[in-house]
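Have a look at this one before I ask anything.
Only one protein chain is missing from this complex, and each of the others stays in its spot.
And then chain A:
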Amino acid sequence: MAQSVVVQVGQCGNQIGCCFWDLALREHAAVNQKGIYDEAISSFFRNVDTRVVGDGGSISKGKICSLKARAILIDMEEGVVNEILQGPLRDVFDSKQLITDISGSGNNWAVGYKVFGSLYQEQILEKLRKSAEHCDCLQCFFIIHSMGGGTGSGLGTFLLKLLEDEFPEVYRFVTSVYPSGEDDVITSPYNSILAMKELNEHADCVLPIDNQSLFDIISKIDLMVNSGKLGTTIKPKSLVTSSAEAVKKWHQRPFDAMNNIVANLLLNLTSSARFEGSLNMDLNEISMNLVPFPQLHYLVSSLTPLYTLADVNIPTRRLDQMFSDAFSKDHQLIRADPKHSLYLACALMVRGNVQVSDLRRNIERFNALLTKRPLAHCQTVP
């Protein structure tokens, strides 16, 4: 099975990354009851015997000793990374996977790209090579960053060029958080445009996300939960916005909930590559099917369902509703209205107890609704 390395750059990138690793650990814990280090876990984690001094002897099979994330954390100021290292995930990261500086990029793309890029180029390359060596077969780099700031957008996009030169055969999936309407950084338009140019040329696939849509999704869930009608029937751990039962804490920490949504997206995207199913869709297949022309590689993503009701047997109507929701703009992670413009290509990735006949039925339904829309689908049953 192929491995992926996650590179998180800047404050936004690292915060999302933190949620991602938390969620990934929980997902694998739920699936992998016996504690054996198998192919699925190896796609994001290394199994390391921490008693061995040095690089930590990697163990490829057998019981899980200690899991280390295949990740590189980059930030030009120390606050966020330090917080992660003091939090519950400190054992998942290695001190050798971090690159930090003190002053920060000052929300300036040029500082991130030109200054820190050239300053840290060697270090970054070395860490990347190290992670690649730990992988049996490296398939893809996931880069998480924001477009509006300085480090995330500047250094993050500098990375892309490095990756393209150093690892030309490895896919580069970029999750970019675009500035939304009420953004608080004044220079964000400049930063975004400069970063977009790099993304256009050097990324294989970009998943744009914006904060406003994430916030709308949270409000929607909030409404559902607090409206009282469905409140008691929602399964506590099923919300897309929280990994634990932290249903009530949103108002204090809304960014956590939003980051969880993005983390969910990333996990679900890679689920078919990690778990087996009746029709698998690997990451390279996603890139192959959804990128008709080299520069048109921006994918609008949406997630359903946002919460699961406690009722286990999903009747067909609700399943069909899920498919409709997937195409509705309320469930999208970016503000866009594809239904009123043109779909070039869509892919449906389905997890769980859904059969081919359900998929077929829904695809035929959408054939009628949408125009010029070649469709791919895959399903996994983890």
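Heads up, the rule we're going with is that a residue touches a chain if its C-beta (ideal position, glycine included) is under 8 Å from a C-beta of that chain, and two chains touch if they have at least 3 such contacts; residues count from 1.
Everything that follows uses one rule, which is that contacts and distances are computed from a predicted model.
Asks: Name the omitted chain as UniProt records it, choosing among "Tubulin delta chain", "U6 snRNA-associated Sm-like protein LSm1", "Autophagy-related protein 13" or "SERTA domain containing 1".
Replies: Not shown, but named in UniProt as "Tubulin delta chain".
Asks: Using the touch definition from the top, which of A:N14, A:N47, A:Q139 or A:T175 touches the missing chain?
Replies: A:Q139
Asks: Hey, which of A:D22, A:D94, A:E198 or A:D358 is the one touching the hidden chain?
Replies: With A:D22, A:D94, A:E198 or A:D358 as choices, the missing chain is touched by A:D358.
Asks: Among A:Q121, A:N226, A:S278 or A:S328, exactly one should touch the missing chain; which is it?
Replies: Residue touching the chain left out of view: A:S278.
Asks: Mind listing the chain A residues that contact the chain we can't see here?
Replies: Interface residues of chain A facing the absent chain: 1-2, 39, 136-137, 139, 275-276, 278-280, 282, 284-285, 287-294, 345, 347, 355-358, 360, 363-364, 367, 374-377.
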